[in-house]
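A selection of the complex's chains, in situ.
Letters A and B mark the chains as written, and numbering starts fresh at 1 in each.
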Amino acid sequence: MPQETPPAVLSRARYGKAEVRLLHVDRATPRHEITDLNVTVTLAGDMAATYLTGDNAGVLTTDAQKNTVYALARDGVRPVEAFALRLARHFVEVGSVDRAQVRIAEYGWRRIHAGGQPHPHSFERQAGTRIASACAHCDGRAEVTAGLDDLVLLKSTGSEFHGFLVDRYTTLVPTDDRILATAVAAQWRIDTMEADWAASFRGARAALAEAFAITHSLSLQQTLYAMGEAVLAARPEICEVRLSLPNKHHFLVDLGPFGLDNPGEVFYAADRPYGLIEGTVSRPGAPDGDPEHQW
Amino acid sequence: MPQETPPAVLSRARYGKAEVRLLHVDRATPRHEITDLNVTVTLAGDMAATYLTGDNAGVLTTDAQKNTVYALARDGVRPVEAFALRLARHFVEVGSVDRAQVRIAEYGWRRIHAGGQPHPHSFERQAGTRIASACAHCDGRAEVTAGLDDLVLLKSTGSEFHGFLVDRYTTLVPTDDRILATAVAAQWRIDTMEADWAASFRGARAALAEAFAITHSLSLQQTLYAMGEAVLAARPEICEVRLSLPNKHHFLVDLGPFGLDNPGEVFYAADRPYGLIEGTVSRPGAPDGDPEHQW
């Protein structure tokens, strides 16, 4: 008797708990340290039984995943790269899964100054988000990436854009002086499990901002590459940098109808549409990354 | 003299215009038809010259991409799958690019009723977003996907969750009656360029909602698979369905402290964290998809 062809197959599956919000307070001394995190866990592997039949015997509940994040935080959460890796390795040991990925967003805080001194337990939120992601496999392999999100940069000169292809729909006027602004989303792969994570992040972040500042820009594409190159030059442990740079357009307002000139002073900051420039800059000879790690 | 190893290489690059907002009014008859779109163009290929040197000779400006979206809209924008494909094919012909991807979100509207009749030119926005994406290569290959976003579904019974793995961090209580709610993000691959796009979308959407409704759920994973299977069963031109389903948790409120029972009537709708269940359901023997198409 011929077997029936199944009507459908499960070709890829993963599940987890997203956006576990966690504040950790280190009270080792009266000068508290706080760490403010948003943790997302993703487990992947052969999940046909669960998806096809509703048999949950292999399901580590997302509620337990949340509990695990809080429980393991009891031993400390800094640096976030190490915490992500510790969590990911924990999950591949527990579940009937092939791999676990843990992505953490860390929100920045600084101390409030009171009486001219940094306060021991009062803080003020800062802009920007630090990112860490770890992917661990049940065979012991692991990969860590770091990065940042929503680092908004702008230069008021030192940016040109001309010499571009002109097709029948091109009306843009070439310029040798424009505003360049972006909200950097960057992540980078670290070619070791033993980095000085804090120093690595600080160095990469500074390299990104400084390269943006000092590169005389001929295009946002060129600036992107310079930023990636600067990270690789600054930090030998980093082997690959992925950048996504929206071009936050600022258009010079035509004040002519009102009898006024506008020598690069008054701009309209547009919302949409926006250019979106993406690229990956790698160190030659870098080892291949983990194709299953979605960072 | 030996050549210096370059300090960095560009391993992946793409750029485009994101979120071109376009309203198209079809005035062929006094009973207008409107189509409300958000179009994102992405071009990819060998972009080393631009990124490394700032030579823009090969750059089709994102401003021209925006102009192109508006200009090609003059010939009509429905169905959106065809418009996405037409745009993508246009861009691979113009730019010095290997491939172009065009993703469109379409916002739904329905006619206002006035005097008991649907009004010929007045409309009211509806929930939910229809998605279309086309990827065209310079060698003529192309792929079209369709989908939807933010279809929020809820069932007030007919959902159980028990029999799951219990580890040391598991505290969840098994249940045989819970609220199941999600915001469906789904996209599917269509194995032809000649589909009846409107009928295909309507059928797939109805299949998703109906499968959610009639499946007695043992887990959101199982419901996901049933939804994907239903789409494949309903529409032969669809060969692969990708689903991402956040588990929008609703927790029964304990009214015991106030001397009240709560037989499944009063729930707290939580924001974060949330479960996130993902999976791909494919037709056996389906042709491989385009690995460069990011849908």
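One rule holds in what follows: a contact is a pair of C-beta atoms (placed from the backbone, for glycine too) under 8 Å apart; a residue touches a chain by one contact, two chains touch by 3 or more.
Computed from a predicted structure; not experimentally measured.
J.: Please state the number of copies in the whole complex; 2 are the ones shown in place.
T.: Total copies of the sequence across the whole complex: 4.
The definition used in the following text is that only the chains that are shown with their structure count from here on.
J.: State the interface residues of chain A toward chain B in the complex, per the touch definition above.
T.: Going through chain A, the ones touching chain B are 5-21, 40, 42, 47, 50-64, 66-68, 71, 94-96, 161-165, 167, 169-172, 217-219, 221-222, 224-225, 228-229, 232-233, 240, 242, 246-247, 272-285.
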